[in-house]
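Of the protein chains in this complex, one is absent; all others appear in place.
Residue numbering begins at 1 within each chain, and the chains themselves are lettered A, B and C in the order written.
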Amino acid sequence: MVDLAVKIDKLNLKNPVMTASGTCGFGEEFSDFIDLNRLGGFIVKGTTLNPRQGNPYPRMAETASGMLNAVGLQNGGVEHFIHDIYPRICDYKTNILVNVSGSTVEDYVRVAEKLNDLEHIPGIELNISCPNVKEGGMAFGTSCTSAETVVNAVRKAYNKTLVVKLSPNVTDITEIARAVEAAGADSVSLINTLLGMAINAEKRRPVLSTVTGGLSGPCVKAIALRMVWQVSKAVKIPIIGLGGIMNASDAIEFLLAGATAIQVGTANFIDPQITIKIIDGIEDYMIRHNIKDIRELIGGLQM
Amino acid sequence: MVDLAVKIDKLNLKNPVMTASGTCGFGEEFSDFIDLNRLGGFIVKGTTLNPRQGNPYPRMAETASGMLNAVGLQNGGVEHFIHDIYPRICDYKTNILVNVSGSTVEDYVRVAEKLNDLEHIPGIELNISCPNVKEGGMAFGTSCTSAETVVNAVRKAYNKTLVVKLSPNVTDITEIARAVEAAGADSVSLINTLLGMAINAEKRRPVLSTVTGGLSGPCVKAIALRMVWQVSKAVKIPIIGLGGIMNASDAIEFLLAGATAIQVGTANFIDPQITIKIIDGIEDYMIRHNIKDIRELIGGLQM
Amino acid sequence: MRKTIKDLVLLRNIRLNPDNHLLIFKVPGFDSDIKPGQFANIEAKYSTSTFLRRPFSIHNIDPENETIHFLIKRVGEGTRHITDLKEGESVSVVFPLGHGFTLPERDEKVLLIGGGCGVAPLMMLARAIRPYSEDIHILLGARSAKDLVELDEYSQMGELHITTEDGTAGEKGFVTQHSIFKNVSEFNRIYTCGPEPMMKAVAGIAMKNNIWCEVSLENMMACGFGVCLCCVTETKEGNKSVCTHGPVFNVNDLKW
Partner (left out) sequence: MRKTIKDLVLLRNIRLNPDNHLLIFKVPGFDSDIKPGQFANIEAKYSTSTFLRRPFSIHNIDPENETIHFLIKRVGEGTRHITDLKEGESVSVVFPLGHGFTLPERDEKVLLIGGGCGVAPLMMLARAIRPYSEDIHILLGARSAKDLVELDEYSQMGELHITTEDGTAGEKGFVTQHSIFKNVSEFNRIYTCGPEPMMKAVAGIAMKNNIWCEVSLENMMACGFGVCLCCVTETKEGNKSVCTHGPVFNVNDLKW
């Protein structure tokens, strides 16, 4: 038997496969397709202090091996999550993390405070990298000082596992990673989407209502992998790698590059059972390569 | 008849379609496939002061809808270009620009000086964005001050058309664009490749000899398009747009986003006749849309 | 029926006209609990520009032969690839998705209006309504006679009315100019699917005449099962995902 368990701070993951925020709803939507309890964890969608309607339609554009989205954090707000969603999902036997977004430091802190009390939410993922909202979002994740400020403030308000999700839209992601580590993050997850744009040449108009949106899918994998590798050399806290993971081989590449766990995003849209296939595929790979403990793979790139 | 001619500084291009540096050799390699004189221009490969052997094999990795390269500026040096290549290609009736690279400001300046005297080279493209060399290269293109310094110095030494090629590996590309405009660039071209990485999961090794490499192809188009659009709002000098252009529709999208001309890179590898198909396709599009002058398309995105 | 993802074998690929294909897939262990108006999300893996699945209404089901039918119009690379599939090949399908149409009460008079490839879900809807009501009218609109498909099948489902923009079949003009609208208030329910401008015009008539009306939207989708929030439409209760709250909506709930 092979051991797939990994640890992110105090979280015990039965395997390194989680679903990415904004691509797995509240988990429930997958119940016809998979047994959610098999996942290492899942990250519920971006939650803000107040309800948000998100951006106008159209919010999606297909690109070569990927897609742009401009959802803009449509969500019912943290109180809605706590009262209407949490009771429904809290019995899943997996790690449920809430992805937290805000326009001001104060927003982030207040959402984190409220989530701190939820027994079955062992951690939050701080989204300082959403490219699809006017204020806040990515702005926090593209400068060391603002990243530090918001992580510092949230750290004081939140005492369970604090994952900070980094933006790839930066010159040097290792700087930001180091800044959030210093500010108290227990882990970093990367990457969020890359800022992109799509144009309909026939109509001579932008495809998205917001003109620009966030690029995800296999088209970004090479960039994500490079960033995970760079960050793994720069920080000591565990890394959760994501960006374009479509199969077990992709997942293993992220582990080799230095990720302790991985998230699957856009791939869920194409195959809602993909996470389970990835878990099984990692297991097969380990058997085939005679690897007993998955931790041998983490950062196991041979140079 | 439709008018496809555009102007980049003092260069008259019979149409906006050029080939990108490093993807079209010295042009000659295409002579079996296309009539090079039909192009708006072509950019010969990265040329440095001294000859360079480039990086060890393997230098290439295929990615989803794209590829990574780590060629590392293999070239015979500027003297070799002047004496062995230039005489062979100087009679082409199109704009031949030389892509100039260096490890120090001094290098760039000396190459530019030498090229200044070549009658049939009406301009250079300053590559301050190559991710595949240890010193210089991208480092110049990822900070405003270093970009400014090198462009300033080259501007003094070079009095024909000076295009500066920008790196997409930055937090805010408009800052860099503004800096190089202020330093005397006549035009900016963007984007160079995005820094990426590929891993062979079975071998647990990086695919490239240099571990990281530059990502190009349709996978980067959404990012390139966004950057062209952002930069077109930030500078007054003409923009040459590139990154993932595979067909006429892609090319038109870049024009609509604000590019005056475009370059075709990786697509040449898949179809060495693609540039001609793109020129013809732009013409068809203009006829279909009843557009007489291609300049109506430039920046013509309707919001 | 629970949503499922399955590789389905294509049994028949019938080219109805140069643009439209009827595809019949085998569904082993068929569970007939599929509602008219529900859709499926079909893999279109052919080129780099068809990364996402493509959504199609379920045109018909045949529980006895364990088949599911789609009527697909070739509009781009994805639909071209899917309609080029050869009989015997298989493709991954996620289904059934979304909520279907609300069936009428017994003996209500209903009008089904389809434009372009919006006719697809109406076949299954008409078949589902027939046990409740004999008074089914089906109004199909197209650019030209040659764009109309399956007229025989539709005419077996109810009284058929046709408009074409060029007058080559039925009445000339747009769907909403058809003479049937003179007495539209006789209808208890209107169901419509097709291009958005057509549906909006139909919805306008329905609302003006106070007729219950359901529309089936075709918003661009990424996931098809409610997790991406890309396919939203503005409703009176805010943005709602078309793939889960729809694709069928009562026009009174939309901000039209």
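Simple rule for what comes next: contacts are C-beta pairs under 8 Å (C-beta built on N, C-alpha and C of every residue); 3 or more make two chains touch, one makes a residue touch a chain.
All figures in this text were calculated on a predicted structure; none of them were measured in a lab.
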Hidden-chain contact residue, picked from the options B:Asn50, B:Gln74, B:Asn116 or B:Thr174: B:Gln74
Listed residues B:Met60, B:Ala157 or B:Ala182, member touching the removed chain: B:Met60
Selected residue (touches chain absent from view) among A:Thr48, A:Ser65 or A:Thr94: A:Ser65
Residues in subunit B touching the chain absent from view: 22-25, 29-30, 32-33, 45, 53-54, 56-60, 62-67, 69, 71, 74, 217-218, 266, 268-273
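As a convention for this text, only the chains that are shown with their structure count from here on.
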Any chain that touches subunit C and subunit B: A
Chain located farthest away, centre of subunit B as origin (C-alpha): C
Whole-Å separation of chain centres (CA-atom averages), subunit B against subunit C: 47
Interchain centroid distance [CA atoms averaged], subunit A/subunit C, Å: 36
Junction residues of subunit A - those touching two or more other chains: 63-66, 217-218
Numbers and ranges of subunit C residues touching at least 2 other chains: 48
